[in-house]
Structures are given as C-alpha cells and as structure tokens.
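Quick one: structure below, then a few questions.
For this view, one protein chain was removed and the others were kept in their places.
Order of writing sets the chain letters: A, B and C. Residues in each chain are counted from 1.
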Amino acid sequence: MIVVMEAGASEEQIQGVIDRLVMLNFSVHRSTGVIHTVLGGVGPEGDLSPDDLQVMPGVKECHRVTSPYKLAARAFKPEGTVVEFPNGVRIGGPEVVVAAGPCSVESEPQIQSIAASVAKAGAKLIRAGAFKPRSSPYSFQGLGEQGLIMLREAANAHGLLVVSEVMDHTQIGLLEQYVDLLQVGARNMQNYNLLRELGRSSKPVLLKRGIAATIEELLLSAEYILSGGNYRVILCERGIRTFETYTRNTMDLAAIPVVKKLSHLPIMADPSHGTGRRDKVLPMARAAVAAGADGLLVEVHPDPDRALSDGAQSLYPDQFETLMAQLRIIAPAVDRTL
Amino acid sequence: MIVVMEAGASEEQIQGVIDRLVMLNFSVHRSTGVIHTVLGGVGPEGDLSPDDLQVMPGVKECHRVTSPYKLAARAFKPEGTVVEFPNGVRIGGPEVVVAAGPCSVESEPQIQSIAASVAKAGAKLIRAGAFKPRSSPYSFQGLGEQGLIMLREAANAHGLLVVSEVMDHTQIGLLEQYVDLLQVGARNMQNYNLLRELGRSSKPVLLKRGIAATIEELLLSAEYILSGGNYRVILCERGIRTFETYTRNTMDLAAIPVVKKLSHLPIMADPSHGTGRRDKVLPMARAAVAAGADGLLVEVHPDPDRALSDGAQSLYPDQFETLMAQLRIIAPAVDRTL
Amino acid sequence: MIVVMEAGASEEQIQGVIDRLVMLNFSVHRSTGVIHTVLGGVGPEGDLSPDDLQVMPGVKECHRVTSPYKLAARAFKPEGTVVEFPNGVRIGGPEVVVAAGPCSVESEPQIQSIAASVAKAGAKLIRAGAFKPRSSPYSFQGLGEQGLIMLREAANAHGLLVVSEVMDHTQIGLLEQYVDLLQVGARNMQNYNLLRELGRSSKPVLLKRGIAATIEELLLSAEYILSGGNYRVILCERGIRTFETYTRNTMDLAAIPVVKKLSHLPIMADPSHGTGRRDKVLPMARAAVAAGADGLLVEVHPDPDRALSDGAQSLYPDQFETLMAQLRIIAPAVDRTL
Partner (left out) sequence: MIVVMEAGASEEQIQGVIDRLVMLNFSVHRSTGVIHTVLGGVGPEGDLSPDDLQVMPGVKECHRVTSPYKLAARAFKPEGTVVEFPNGVRIGGPEVVVAAGPCSVESEPQIQSIAASVAKAGAKLIRAGAFKPRSSPYSFQGLGEQGLIMLREAANAHGLLVVSEVMDHTQIGLLEQYVDLLQVGARNMQNYNLLRELGRSSKPVLLKRGIAATIEELLLSAEYILSGGNYRVILCERGIRTFETYTRNTMDLAAIPVVKKLSHLPIMADPSHGTGRRDKVLPMARAAVAAGADGLLVEVHPDPDRALSDGAQSLYPDQFETLMAQLRIIAPAVDRTL
C-alpha cells in the first residue's frame, strides 16, 4: 500500500496513518520528499481498501501495490494453465477450441441435429443450457435434468464434450453427472457461495465476465474458485454494458491480451452474447481469435427462427461452417491451429 | 409488438413476419403506409424478444409495446404500495424512513452502541450484514448466525426493525428468524433462484439495483418476487457503474422519479454504497430525499476507522445526527415528514 | 510521480526508469522495500503520462501525485471563487442563483413572455441559445445575432442577466456584445482553441461538463481558461452518458461535492439537459440544490409543446414557480438562501 500525503500534511496526520497501518500489521517505510511524504506499507492487504486510508485527514492518495488476487496471477504460474479433458482436448494450448450449440436444450431431435452439425464442422464441445437464467419470470426457464440427459446423449453420439450452466450451488451435484465443463453465467460472476462450492468440484469451470465487471473483478472471482482447490478455471469475455445500444453488449476484446498478461488462466470469447445479433457474430468471432482468444463459445441452432430463446443471435449451421473455415485462415497469424 | 418494415420490403418478407407472429399466437394488424409497412402484433410477448424479429429479412425496426413486467407496473396498483411492519412503521407512506447501521455486525458492543445512537437520532431500522458478499475470498465474510443474534438483540433493545442481507436461497429460512426486512444485494439482483424463493417468504424484501442494471431490469427482478406471491417489495437505488471513478459508483437519482412513474413499489436510496466516501454521503442523502425517495439506507459506525469493512463510507454517529436534522428541513419540500 | 517496480525487477530495469525520469528533469528518490522498489519523482509532470512509464520493462504501476491542474485546484484559492456581475448578483456566494429560459430564442414575443415570468418567479439570469449545436444538420440552428438582440432586450426589460452559448472562437466577439456569461456547451468542453480564446475574454464563462468527461477533465478544461487570465469560470454538471437510457443522461450529482473539494470554482447544475424529460426536472433540480449546487440552469418555455427545440424538457412557467417555492424550503438545509 502506497500512501501519498497532502503537500501540507501535519506530522500528526502522518503519524495517524502510520499508526493505522501498524495496527493492521503492516510494516511501514516512510519517505519524506520535498513536497509530499510517501508511506509504503507491506502487510495483509486483504481487508484494507485504499478507500479506508484515503478518507483519513492529510491523505492525498492511496494505491494498492500488490494485486488483490494471488492464485489467478500470472506470476503464480508463468507458463500458463492448460485445461485438459479426458478425451485429450486441451484449452489454453496451441489449438483454438470451439464450443457450439443452441442457447437451450429444447428437444431430442433439436439437440441431436445440432450436435451432428457442429461436430462435423470442427467444434470440440457442445454448449446448451438446461437451467436458464431469464430476466423475465414469464420466459422459458429450461428443461432441467431432462435437458441434461438429452444433451449428454447427443454429445456422446458425436464425440463432443459438454458445457452447460450452473445457476446455483445446490445444482452443482446434478450438473457434475452430465457435463464436462461447468459454466458460470455473467449474472452469477459474483455469486460467491456458488464460486466457493465450485472450488470443491472435480470439474473444470468456465467463468463468464459480468456485464459490469472489471477485469480485476473477474480475476478475483476466479480466485474464489482457485482458492478452494479447483485450479481448472477458464475465463470468458462476453461483452460489457456500455451506452452503445445498437449491439446488446460491447465486446471488450482487449480484455483478451490484458488477461493473458495479468493471469495464467485461459480465456475464451462468446461473440453470440457479446453482440446479440447473428450478423455480428462472424466478424466478432474472427476478431476474438485474431486478438488471441484460446477458444470460442458460439450459439448455433438448426432452426434459429423457431428457437425458444436467443434465436436472434444463433447462427444457422451453414454459417457456422463458414466461420470455421475463416478461423482456420486466421489462426496461423497468432501461431495457433484450429 | 410493433414491427416497422424496410422501405423496400417485399410482400414475401412482410408475409414472413406475419406468419412468424401468427405462429406465436399473436393477432396481427397490418398498416400499409406510403413508405413503410407497419405491423402491430398483440399476443404473448413473454418469450418473444424484439431482437428475434429484428434479424428477419426486410425488418427495419421492432419495438415492444407492453411492459415486460405486469405486477410491478404502476397500472397494477395505481395508488402505490406501502409496506407496513408490525410495529407500525410504514415505507412508501408520507414518512421518509431511515435505516442506519454498520456495514457488518462485528461484535456485541459495536452493534449495541450503534443501535443506541441511530435510534436516538431517529432511524427506524438498523442495517448490518451477517453474511457479506466480498469481492476477495480473503476478506472478512461476516459473523453468520452469531451476528444475526447480536443484531436482533440490539434492535430489540432500542425499538428498531432489522434489515440484513440474504446471499443465497438456502439462507432464507435462517434470516427469517432474525430480520424484519430481507435485503437482496446488488450482485444478486439477477439471482433468479433466490428471487423466486423470496416470492414465497412472509417477510418483505429490499431489492437493490445491480450496478449495471437498467430500471426495467430492476422491475423485472421485482416481478420475480411479486409473481411468487410476496407483494411487499421495496426497491433501492445504490449507484451504477460509469466511467467516472472519483466516486465508487454514480448514483442515478433520476431513477427515483422514474420508478415512481413506472411502478407502484416504494424506492429507497443508499448513498453510502452509492458514493463510497463518507464526505459525499450527506450531500447525496439530502439529494435523494429531495428527489422523492421513500427512505434511506445509511452506514454509520461507532468507530469507522476501525471498521472491518466499508469504513471509508461509514458516517460517525454525530454526522448522522447532523444529517437527520438537515433531512427534517428538506422533507416538507416534497410533502413528507421525517 | 510514484513508480512501483515489479517484485522481481532487475537492477537494470530500475536504473532504466531512473534514467528516463532524470532525462525529463525529475529528481528521483529511491525507496527499496522488502518486495517492491518504489521510485518517487519530483519534476515537470505536464508532458509525462503515467502510461509512458507503465509500459517500461519491470514497471508494475505508476501514479501521478500532483494534480495535472493548478489554477483550478482548491489549494490555489482555498476560500472559493465568487463570480460577481455588475448588477451585484454573485454566483458561488451564499445565494443559490437560478438561470431560466427557453432552449432557443424563437421570437420576440416568446422571449419577452418568458423573461417576464422567470424574473417574477425569482430567476436572476435568462438563458437561451442563439447559436444551437444540433446533432442533425437538418434541425433548427438558431436565430444568430438577431436572437441575441431580442434576448438582450428581453433581459434588460426585466432586470435579468444573460447567459448564452458560444460554439466557436470566432463567435466570441459577437457574443460579448450581448451576454453577461458565455456558455461553453458539453460538446465543446474539449474544444481547446475555444477555451484558450475565452481565457482572454473579459466575460465570465460557464463551462459545461462533457457527457463523457471525468471531473478531472472538466477541471483541466477550466485550467485552459484560467491559464489565459480569465479567472471567472463557473462549472456546470449536466449529466453523463451511461447505459441507462430511460433518461437522456444520468446526472452525476456527486460531482457537486467532489468539485467543491477539489476546486475553488462555483458549480451549477442543469437538470433539464441532465434528464431530458420535463417531469424529471423538478426532482433533480431539488436534488442538485440539496447536494450543494451554487445555482441551476432550467429550461422554461411559455408553450413547450410548440418549442422549436428541446420542448420535452422545458417546464411550463407555473411549474417553474412551483420549483422555486420548493427550492426556498430546501436552501436553508445547506445554509443557503434563494
């Protein structure tokens, strides 16, 4: 913690800050400059917010020095995390991995049909929801366990892994029976009880960035899972909320290289939720790979115009094939394969 | 649903939209204008997003006409909801009601001391957390049930009601034993499983606006609770996230008159979380009352410099007294008492 | 400038930063901590951005210590600036000063009528535009000099001062002949050639905050005017752009106490542009005064439904009277008169 005192701070004010830091078990180094006195404190920054010091009399500014996350930091594992699945698929390695599928499992024919087409086009995971967080209580809320069963069967039939969303810590046990990768949705990025329980799961976790979450907050949420002992966490950029309303969200693709610098965790991108409109998915999927994403989550539906949810952002199967072909051209520019 | 077709939309494209609406059980009214054909559809808008039609060929724009929330709408209860507590305190009536207290219950002396001082200054509820959602897993997470017991005792000793946060649907039963008003924090505003269960609670709910939630989304979250049968919901504006970082959040005080127009539910304001800095709490608390808030949530701590959480935004007890005196001057300007 | 080096920064990297600072005429103080080496640099921070050091190898973080503005800082004039006009009206003193009038001067009867009614209700300045910055080239662009003449006459007839917008440095000479306070609109807050020329004007300047401007940027724009020798600058909060679209902008009322702390300049609030809707103007005007604003800018029109611009946010004259009565109740809560 670095505390910069005001130009005219009194000796008493300076001592007040030192006393407070010492009380909190910090060791303090004082540096008296020509204009400002600067205090450097080393100690347990966990519970001390810079704001707490900033409101003290005589304090001009206060900055945290160490990152509030430890296990998620790049320094903790400089070589980068690769999440490997039993079938050998690896996320975070040289291959760009694509997960594709409908927003929700709707029926057996639907999920079988889409599994076949995304597998053929080169996807390694099928994505689909059985429990849907919907902003309206009157919207379709998912098929529940029935949907998970259909999803697992479709995946098995086509050699795919399964990623699906867990909404609540009480659902973890059920989901673990059917899926390979547990997805935490954007609205749950700060559901700490859920994160804490996922720290005890044997399954890897795909953690989506909240629509108003900073990159630091995303890494802190990952820290909850890591600190519970589950080191297989994959992050996901899926758009943040800004004043621009033409697209549903604004994809912050710069978050990809930023996360790569700050953390060792893999990061995927979700251009379907990131844009909300089918005709913007291809450009943003290509852009995400060009920016260095380790993988993509893409919504594809056999008949988007009749989808029970998110039809507007789902690709037609042939659009998905086109996309995969384009990505194969781009991947070598970032030394990746696909 | 109003669908505006492109200037040059073909008859086939127009028919495509009509067919889709009819398939979804809408009755459609077609209005052929000089430039644009406009389709008006009346039907079950619940699952149909304007985006779904907007991506259809020939469609220029699509607008929802009816509000996606029903029970939360002003039209459902034009006279306004007043939430009354067993001791006669009423939120949403002519009196501006203030809840005050520390961020967290830390100890019995702390909570007793603050209960005494806020009650004396005129607060009607004590607010304090026993379960704390903290962005870092290494921060103080609250005293749990032990804290609730202390909180209840302090409240009883000073004739106060208790408001405290529920983080998860599995905690509802426990909280109901100790508190009068169940608070849903900003990070949980879209935790739908929690909201759904609260719809079955016998206790009123204080629902805080998420930092990136629109007013419409806040009302939709309230709808989850109302649609479960719990009509005693109080909303709370506590700041949204913007590019301005001088204050922790940007309080959107215009949300107060906006909510008053759109909904019958009472709305409070939380200037402590809304600003994050003690010296901004008084101005924004006064402003919230001047803007028409039905009540306030204010953090007050007997010794903010030693608070285990959120000390920077907690008032000293004498500042809280000053605030109450200022609010008593302002209330008559909006035909309220305090 | 405080530079925090990475935990494992090499001696060569540390020396690289020191050399760079020395080259830029900074004197450097090195403080070697247990984990991080911290460098404190004192020197001409004008052209050195923290970003410039932050990208150097081995640098973890870099923070500016001194404010980039000097003349606008509270320290430069601790007692606060009061802008006094020839007729004795003072902005920044104990009285809350209200400027009211239509968006644009439209005709002589219109401006005479509104001048009469706002003067009667207690406004001290009339506000109206003769040059209008409109986002569409096809919208009404103002009456120009003809409008200024009408405006001046109406003001004189009713003992009012005049505030009107200058869009461009080439218009300053013309405006100075007719107005008492030169307004810089939000879109021009960073039109530096305009600001620089206003630094040489003999008239005070009302500087509106840009819709995406931070408080620091607002103060830096004020610095341009102050550094040219014109010390009579009044700031104005008028809403920032956020994701919430129910109101046109989100008023950041916390900016009022923040500016009061950082700067000696008076600050007004514009609830008409801040909300964009007539029925939100009263609540937000009251809130602004409760938050400590030195004055208000309010749009009032004799016949808002026929206004050539911004009719939706203009008050009816009798609403303005009601507002003034409410403000007279609130002002004493902040030790002000009106």
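Everything below uses one rule, namely that contacts are C-beta pairs under 8 Å (C-beta built on N, C-alpha and C of every residue); 3 or more make two chains touch, one makes a residue touch a chain.
Computed from a predicted model, the values in this text were never measured in an experiment.
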| note | Cross-chain touch to the chain not pictured, restricted to A:141, A:250 or A:314, is A:250
| said: From the list C:128, C:220, C:254 or C:324, pick the residue that touches the absent chain. | reply: C:220
| Considering the whole complex, which of A:67, A:221, A:242 or A:309 touches the chain not shown? | A:242
| task | Spell out the interface residues on subunit C facing the chain that's missing from view. | result | 20, 23, 46-47, 49, 51-52, 54-56, 68-69, 133-140, 167-170, 187-188, 190-193, 196, 210-212, 217, 220-221, 223-224, 227, 241, 248, 276-279, 305-313
| query | Which positions on subunit B touch the chain that was left off? | reply | 2, 4, 7, 27, 29, 31, 33-36, 38, 40, 42, 60-61, 63, 65-66, 75, 241-243, 245
| field | Residue ranges of subunit A at the interface with the undisplayed chain | value | 212, 214-216, 240, 242-247, 250-258, 261, 274-275, 279-280, 283-284, 286-292, 326-327, 329-330, 332-334
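Everything below uses one rule, namely that only the chains that are shown with their structure count from here on.
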| request: Count the residue numbers both subunit B and subunit C use at their shared interface, divide by all numbers used there, and answer same if that is over half, different if under half. | output: same
| query | Given that subunit A is a copy of subunit C, what angle of rotation, in degrees and a multiple of 5, matches their CA positions? | reply | 180
| remark: dist(centroid_CA(subunit A), centroid_CA(subunit B)) in Å evaluates to 26
| query | Measuring from the mean C-alpha position of subunit A to the mean C-alpha position of subunit C, what distance in angstrom results? | reply | 38
| note | Chain-centre distance (mean CA atoms) for subunit B and subunit C, in whole Å, is 31
| query | At which residue positions does subunit B touch at least two other chains? | reply | 212, 279
